[in-house]
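One protein chain is absent from this view; the other protein chains keep their places.
Here is chain A:
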Amino acid sequence: MYLFLDIFGYLSVVLRGLTLIAQSFTLGGLAFQMLLWGPLQPKLSVGGLVIEERCRTLLRFSAFAWALLTIASLALDAAALVGTLQLPWSEAVSADFGRADLVIAACALGLAVLVNGPAHRVRSAALLALSLLALAMQTRLTHAASRPDLRWPLLLSDAGHMLGASVWIGGLPYFLIALNGCKAADDWRLIARRYSLMSMAAVAAIVAGGLVMAINYIGSIDAIYGTAYGVMTLAKVGLLLMLLTLGAGNYFLVERLRRDPSTPILRLKRFAEVEIGIGLTVLLAAASLTSLPPGVDLAHDRLNWQEIVERAIPQSLPRLTSPDYDKLTVAQLQAKITLADAGRASAQAAYIPGEGTILPRNAEDIAWSEYNHHWAGVFVVLIGLLALIEHFRWGRWARHWPLLFLGMAAFLFFRADEQAWPLGPAGFFESFRDPEVAQHRIFVLLIAVFGLFEWRVRLRGSNAGPAALVFPLTTALGGALLLTHSHAIANIKDQLLIEMSHTPLALCGVAAGWARWLELRLDGRVHRVAAWIWPVAFVLVGLILLDYREA
């Protein structure tokens, strides 16, 4: 039970993120079918049977996944209640969230079954009714449902926000299937134009719903940068801006396609691929945001602007000399922490079950962690710089930069877990009993394999094939995961300040991954620009790591 409780919080966020993705692909697929494919099909030059079948398969799979993930989420939450309150299962499942989950799962299953048949008015009405019911129940699992005051404007905003995300982000895979299935420029033009209009309406719903929620849940300017909720909202806005930039590029291409049917649409498809990737990141960030208390409720221990600026401005050179393992060496820093802690007792702490107690950190711990981050920053800056140098004719030698990942992996292996072998008393195998050490070891293995892998891709050049896509996908995944990682529930200032540096890291990771994707998947000007963007993003990640401080 304790092991389960230890991973409960993380599993909940992951399940919530996957559920939102499955929900978006289901509702987006239905919107695509009802608003685009159905009305347009008589005007298209292709019969579209293959396209229809592929879309239906994806839709069916998404709806089944939505049902299964919802049941898994219900089982997880109910198990936590049964385990901590010793309730009977029936009582745990019959809570408000349990009833909502059961209705959602039933609706999703109904959708999965109903999408199989041919288009029919009664069938369409049933699909619409099930979708709206599931969406309404989904709002029962959001902040809006638990607000003590007026709830209906927030419930409506949340529903509009999720529906907009579904139509736009969730509709993208179906849009790509349709573009790939059609061969005539007139068909592309009709499909792209209609999807563009749907997306604009969806963006309006996302922004309108988002604004209402931001006003109610954040409430003031200082809560935007002073609370974890505000910072995560900013990250979502940053991702939305990336999506809008790509969407604007596609809009202008569609307009050009209207004037000139010979316009190539490869860029449209590639941008749509990247939009799917960033869109999934937004949904993961949304799942993470759902788990945070609204900023407006956190009146104590908010960060102020001066504290953020003080933390962001480098105070000294990077810490490239390791602190002594055996004894405390930074007494002044310790005094500063003690002084700061003394003034921060006002906020009440809140934990999820099994989260454990956050151990106090002394100056040596902090110096140790900063040293690790700064050296990691050195590695990442070098990787970015060498990737930039590789662009020049005289810099071909720099293409071996992935080998630096091996150096970084070795460094992290020795330094990340000071309590474990070879530095600490815990033996190599014994240390795997600590889940955090096990995670770090897997992470180190991943970095090493990833470095070797990308090195091989570099040596093979344009013959690397789909293997070359592992690097951008893994980088973008890393960025997305950073957005779902730990948050300070009761807004402990130190944790929030650390998170302040993680959010730009995540955004840079996402930008780097998808820029590299575009470099690989496109030619021409976008290819050239993207080839410069991702190494610069890597350098920025390295610089943020070099500026990392915990006190």
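The rule is short, and it goes like this: contacts are C-beta pairs under 8 Å (C-beta built on N, C-alpha and C of every residue); 3 or more make two chains touch, one makes a residue touch a chain; residues count from 1.
Keep in mind that, in the parts below, contacts and distances are computed from a predicted model.
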| item | value |
| --- | --- |
| Undisplayed chain, where the name is taken from the UniProt record, one of "cytochrome-c oxidase", "Copper resistance protein CopC", "ABC transporter permease" or "Substrate import-associated zinc metallohydrolase lipoprotein" | "Copper resistance protein CopC" |
| Residue, one of A:442, A:459 or A:529, that touches the chain absent here | A:442 |
| Touch with the omitted chain, as defined above, among A:106, A:312, A:403 or A:481 | A:481 |
| Touching the absent chain when the full complex is considered, from A:35, A:72 or A:87 | A:87 |
| From A:173, A:247 or A:294, residue that would touch the chain that is not displayed | A:294 |
| Sites on chain A contacted by the missing partner chain, in the whole complex | 6-10, 12-14, 16, 77, 80-81, 84-85, 87, 91-92, 95-98, 100-101, 140-143, 145-148, 288, 290-294, 297-299, 345, 348-353, 355, 435, 438-439, 442-443, 445-446, 449-450, 453, 456, 465-467, 470, 473-474, 477, 481, 484-487, 489-490 |
